[in-house]
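Omission of a single protein chain aside, the complex is shown with its protein chains in their original locations.
Our next item is chain A:
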Amino acid sequence: MDTVALTDDFTTAQTADGPHIARACRLLKRYDGQTVVDHIDLEVRPGECFGLLGPNGAGKTTTLRMMLGLTPPDGGTLHVLGEPIPARAREARVRLGIVPQFDNLDPDFTVRENLTTYAGYFGLKGDARRRRVDELIAFANLGQRENMGIDSLSGGMKRRLTLARALINRPELVVLDEPTTGLDPQARHHIWQCLRGLKQQGTTLILTTHYMEEAERLCDRLAIMDRGRIVAQDSPNALIAEHIDPHVLEINGNAAMRWLDGQTDDLPARAHRVGDMALLYCREAAPVLERLERAGLRYLHRPANLEDVFMKLTGHELRD
């Protein structure tokens, strides 16, 4: 990644409990009598990467839309970059960048024109605009394709261009809705690298994802949402330490399930069964390992991760 300065110094709102970039209190949203976001409290601190995790329909995107002033809340208060939202959402959008879940690049324009027109929406003109667009074309690594239409870009290139477009105004805060969904591993790593670069420059990031690996790599703090509520909010490591035993043993197959059924309640592990596989969570691995070895079962031993926390807190059933 280029070492161009992508952001300005950020300003933050000061409150009794310290500075924050965004803060929601008892934020509420209902659709047709159904509560989609249920009195949530959120606080995003300057310079951090804050993740919003949750199964489909948990209310992540609605929460983001409310923060951007695109959806009016039905209750609670919301401040982003010190501006009350939605009353002064337009003013807040002057200073933030948005990477939406689905690319909405302008298909009537080339790569360069997309950035140039978008810069125009922010009031950039002349030389300053041209320089900024040059920087961002380099940042998105699209120099070879700057005069091509959007249709000729791969999914990863479109995402890079969308991210570059979001940086056109050197935002203090970038809001990303599922930034890497649908990307191949190379493209995903490239986006991660870009996001880490932004963070190093002091840009605050808010992102939603349902890739736990992504959240664990990028986020300083995260909130897990389920059914419109925040069920946990902390750093990834603190969440793992608080909610789950450190060792996980995965077993699967009929023999393993019969073995599990045969265990009386003295097994020093919490078993979680999903179909013909089970996860055994335990504080000490050795006693359980010994039993598995004795039974001659195959197993996978790994440290607990964010996905375990996520599954524990939001349940294993399918969400549509």
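Everything that follows uses one rule, which is that contacts are C-beta pairs under 8 Å (C-beta built on N, C-alpha and C of every residue); 3 or more make two chains touch, one makes a residue touch a chain; residues count from 1.
By our rule, contacts and distances are computed from a predicted model.
> Hey, which one's the missing chain according to UniProt: "Thiolase C-terminal domain-containing protein", "Transcriptional regulator", "Transport permease protein" or "Serine/threonine protein kinase"?
Of "Thiolase C-terminal domain-containing protein", "Transcriptional regulator", "Transport permease protein" or "Serine/threonine protein kinase", the absent chain's UniProt record names it "Transport permease protein".
> Out of A:23, A:60, A:79 or A:93, which touches the unshown chain?
Per the contact definition at the top, the residue touching the missing chain is A:93.
> In the full complex, which residues of chain A touch the absent chain?
Listed in rising order, the touching residues are 31, 68, 70-73, 86-87, 90-91, 93-94, 97-98, 100, 102, 104-109, 113, 117-118, 120-122, 166.
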